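This structure is in structure tokens; I'll ask about it shortly.
One chain of protein is taken out of this complex; the other chains stay put.
Chains: A and B, in written order; residue numbering restarts at 1 for each.
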Amino acid sequence: MMREKSGGWLLAASLGNLLFLYLPIAVLVVYSFNAAKLATTWQGFSLQWYAALARDHALMVALQNSVLIAGVSTVIAMVLGVSAAVGLERLPRRQRAWLDGALLLPLVIPEIMMGVALLLFFVLVKMPLGLLTVTIGHAAFNVPVVMVVVRARLRKLDPHLEEAARDLGATPWQAFRRVTLPLLMPAIVGAALLAVTVSLDDFVVTFFTAGPGATTLPLKVYSMIKTGISPEINALSAILVLVSMGLVGLSLLIQRKTVHG
Amino acid sequence: MANRFFQSALLLGAALCAAVASFACQSQSEPSSTTLYYFTWSDYVGPELLESFERQTGVKVVVDTFSSNEELLAKLQSGASGYDVTVPSDFMVSVMMKQGLLAELDPARIPNARQLVRGLEKLPVDPEHRYSVPYLWGTVGIGYDSSVIPTPPDSWAVLWDERYKGRISMLNDQREVFGAVLRSMGQSMNTRDPAIIEQAKARLLRQKPLVKTYSSDHFDQLLASGDVVLAHGWGGPVARAMALKPSIKYVVPKEGATIWADCLVVPKTSRNKELAMQFINYLLDPEVAARTSERLLFASANREAKALVKAGVRDNPAVYPDEATLGHLEWMVDVGDALRLYDRAWTELKMK
Partner (left out) sequence: MTGSRTSTSPAAAGLAAWLLAPSLVWMGLFCILPLSIVFLISVASRGTYGGVEWTFTLANYRDLVDPLYLYIYARSFALALATTGLCLGLGFPLAYYIARAPARWQGIWLMLVLIPFWTNFLVRTYAWMNVLRADGLLNTILIGTGVVAGPIEMLYSDAAVLIGLVYGYLPFMVLPLYVAVERIDRSLIEAARDLSASGWAVFTRVIVPLAKPGIVAGCLLVFIPSLGAYITPDLLGGARSMMIGNFIQHEYLVVRDWPLGSAASFVLMAIVLAGLWQYQRTGGMKP
């Protein structure tokens, strides 16, 4: 009765949201087949940008760098962020406020300030710029992202569950691993996905912390501004979307099999 | 539970990452004897030309990119090192020189630099080319759609013409925009006079309702699509728009406009200065320069290169300005503390 009605409305709103999210993506994909170089006019169907993409070694390397950095920095941010979130919850509110501020800082400051600050720091300690420094920067600004998402879930967990486990003889680590962690799983996965997304798209901090040979995809794309953004990027984006969706579909299939198989 | 799905998704994602990463390691160079690090705008040297250099010299060239002069400066200023050759615009070269960021060049190693286009031989910035060598150059002017504006405009005033309200775009660059209005007032674009800057600001405020957008990076698309019929911009992007819409033409107003040049420099922190200069010499080789000029639609600074460039590109005034225009052009120079006046005026322009 009311369940179904609100259900229908919710589904419509959700599909509407998806439509909103994919509208520019659809435009990108369509224009990746546009024979014209400038995106505002349509000049016929063509696969030339895909061909150009296959030949563009530099773009591929940039993509690889982006993926590598996103993966590693997210892992670091997850470890740091989850442990910090869990640790913070166990503190009395007073102490929590200060540490909260400290750990949430990257979120609050403009990116360019973070980028310049990190660069100055790396130069000061004479650390050579490169993939490593970019990864460090990414991990740093993703820690608050992870923390915020994980704590949104952590706050709703019943503290007595862990206590109960301890009373039944579990060590603190066991209680954490078998009681809290599974309950946190959606938050952990959500945080990881969000952190990867933030890292893949970052320009400013990456630019200032990147060294020779550490060009990422955003750096490469933004630098095309003076010479005209090549529609190769549309082709690349279309492929990225396709591959990601393929990943999703594949996971779904695997999961189905392990459940039923 | 959703756990299974997440686990499998994570595993697949990790596998994908690993595959990509291992591919990256393979494709990244075996450490060759030397590597040259070139920090530049995208596409400033074509892959086939790079490969040719690599084959000739046995050196690996790694290209990294930036998206604005200012970012380049901020990075070098903060102490970033490791780049051997980079390409700031003339204006930025002067700033870098003053901050001691550039290494001196040895003319003996860059013979191709002697064949510079007349007019580029003595940049106000670095007249003896001790620190920089011009590479690509051009003008700033107005791109217009001749099918909408049949009489070719010849003055900056056309950008204030009410008939084209909402179909005008200006660069999103404080010095360039002020440069245009100052020239239209008969003033130098490098003035430091507060009163004149105020007047310029007033004119720009009057123009603002006519301006659709301030854009430095996609006005070529706006021209080609017909969203604007008048675009303040560099010749190269207008030339790109011309390829899509033949009715588009380019004019450098008679009151004068900016002449710009992107210059090759060697940062002081480079570890391979001789190799860097060898590379610069290579980029200025007439054949190499001609191919670059054709691809980017910017004029090459090498005098001999022009003859080797395709006729279509060579005769395009948006790319290679003609003799008559050269007389009206002005170089943009650092205005020192007066920059604050421009800055304030620009902020006010944006906020009104």
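Rule of thumb we're sticking to: contacts are C-beta pairs under 8 Å (C-beta built on N, C-alpha and C of every residue); 3 or more make two chains touch, one makes a residue touch a chain.
Keep in mind that this is a model prediction, so the values were computed, not measured.
Of the listed positions A:35, A:58, A:112 or A:170, the one in contact with the omitted chain in the full complex is A:112. Across A:53, A:139, A:165 or A:179, the residue that sits in touch with the chain not pictured is A:139.
The missing chain, though absent from the display, is touched by one residue of A:84, A:129 or A:179; that residue is A:84. Annotation: of A:18, A:47, A:164 or A:181, A:18 touches the absent chain (contact as defined above). Listed here are the subunit A residues that touch the chain not shown: 2, 6, 9-11, 13-14, 17-18, 20-25, 27-28, 31, 39-40, 76, 79-81, 83-84, 86-93, 97, 99-114, 116-118, 120-121, 124, 136-137, 139-140, 143, 145, 148-159, 172, 186-187, 189-191, 193-194, 196-197, 200-201, 203, 217-218, 221-222, 229, 233-234, 237, 240-241, 244-245, 247-248, 251-252, 255.
Not every partner is drawn; the one left out touches subunit B at residues 1-2, 5-6, 9, 68, 70-71, 73-74, 77, 95, 98-99, 166, 172, 174, 208, 211-215, 218, 225-227, 334, 336-337, 339-340, 343-344, 347-348, 350-351.
Quick note on the criterion: only the chains that are shown with their structure count from here on.
Residue ranges on subunit A touching subunit B, taken from their complex, read 36-41, 55-58, 60-61, 63-65, 67-68, 71, 116, 119-120, 123, 128-129, 182, 185-186, 189, 192, 203, 207-208, 210-215, 219-220, 222-228, 247-248, 250-252, 254-255, 258-259. Contact residues on subunit B toward subunit A in their complex (touch as defined above): 2-6, 8-10, 12-14, 16-17, 20-21, 23-24, 27-28, 37, 39-44, 47, 62-68, 71, 74-75, 78-83, 216-217, 220-222, 224-225, 227, 236-237, 240-241, 243-245, 296.
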